[in-house]
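What you see is the complex with one protein chain gone and the rest in place.
Showing chain A:
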Amino acid sequence: MTERPAPARVVPAVARRDLLRLAGATAAGWLVLGATPDRMRIVATLTALPLDDELTKRSMTEAATTRLGGLIAGLRQRGWVEGVNFRFEIRSSFGGPDRLKTAVQELIDLKPDVILTGSTVETAAVLAATKAIPIVFATSNDPVGNGFVESLARPGGNVTGFTSSTAEMGSKWFQLIKEAVPDMARVGVLFNPASTPRAGRFFLDSLEQEAATTGVDVVLAPIGKAAEIDGAISRFCEPPKAAMISLVDSFLVVNRQAIVAATAKYRVPMIYPFHYFMDAGGLMSYGPTLEVRSADYVDLILRGTKAGDLPVQSPRKYELLINRTVARSLGLTIPFTLLARADEIRE
C-alpha cells in the first residue's frame, strides 16, 4: 500500500544523517541493519541525449519545461529532496549502441531504486540487463508491441511508464502538414529505423493511408547517422513541391538542431512530433504534451509500489505549435483551420 511520509520528516532525516556521518565507518553496518526508511535512495536515469544538451539540464526552481527538471521538481513536491534523501544519477548512451551498454552497466552497478529511461532503445537495453530494478519509461509508443509490458492496464514485471503518440498520429501529422502546405505533391518521412518503433512502420501505415486519400506520394527518408541528415532533407528542396514529417525518434531529437538547420537551409517545410524541435527553430509540431508524470510513478515506486502494478498511462493532451516567422520565410500561409487549432503561435 502507499505510504506517504510527511514532508516534515525531511529535516529530521537530514539531522540523523549528520549523526550517521559522524559515526563513520560503523554507520554503514547500522544503515544496513535498521535505517532502511531513511536510506539514501538512488534514482537513476538513462538518456540518449548528450549530457550537455539543454534537455538534460534540470532547473531546480521552476516547473519543468524539460522532463528531468519536471521529475526533480515533482519529487520535491512529494517529499524527495535531491542530496537529502535521494541521489540523482544520470548516464547517457549518446545515441549510440556502444556507449549504451556501458551506461546501462554503470547504472546497474549503482543498485538504484528506480531507473528512468528516455526512450524505447534505452528501455529495451535496461530491461534486458535487469528484471529486478523497477524501470519507468518516459515515452514508449508501443510498449506492448515492444514486449515491455503485458498490457497497458497491468504491465507486470518490473517496468511501467508512459506512452507517447499512438499509431494514428501518422495520419494526423500528414493532415496538418498538408493543410500548411496545401500544394505539396509528395511528403518525405524522416526517421532512423533503429530508433523508431517498428523501424517506422508503427506510424507509416496510417500516414500512407491518409496520403493515398489525397494523392500525395510518401517518400521515406530513413537515416542511420547524423551525417546523413543534410542529404536526406536536401532531396526535398526541389520540385515537385514537398513537405516532410519527422517521426517519433530519439535519434532525431538528439540531432534536432542539425535537422532544423537543414530544413531552413533547403527551405523544406517539416512537421515534428515534439515541441523540442520548435525550440530549435522548427516550423510546426504536433504531439502529446510531455506532462510531468514520471514523478508520480517514481514516488510510488520509492514508497514500495511494484512497478508492474502501475498501469501504463496514455497521453491526455495534444498541442499544436506553429512558428509563423518560419512559415513566412518558407512562403507559407497558415490557414484558419490550423490557426484555430494551434495552441501556440510563435512569431
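Throughout what follows, a contact is a pair of C-beta atoms (placed from the backbone, for glycine too) under 8 Å apart; a residue touches a chain by one contact, two chains touch by 3 or more; residues count from 1.
Operating definition for what follows: contacts and distances are computed from a predicted model.
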**Report entry** Name of the absent chain as recorded in UniProt (options "histidine kinase", "Peptide ABC transporter permease", "Fe-S cluster assembly ATPase SufC" or "Lactate utilization protein")
**Finding:** "histidine kinase"
Report summary line: Only one of A:K111, A:K131 or A:K317 touches the unshown chain, namely A:K317
Report task. Quick one: say which of A:T130, A:S234, A:Q257 or A:T305 touches the chain that got left out. Result -> A:T305
Query raised in the report: Among A:V84, A:L152, A:A261 or A:I345, which one is in touch with the chain left out?
Result: A:L152
Requested in this report: Could you list which residues of chain A touch the chain missing from the display?
Outcome: 1-2, 151-153, 163, 166, 168-169, 171-172, 174-175, 206, 210, 296, 300, 305, 309-314, 316-318, 336-337, 340-341
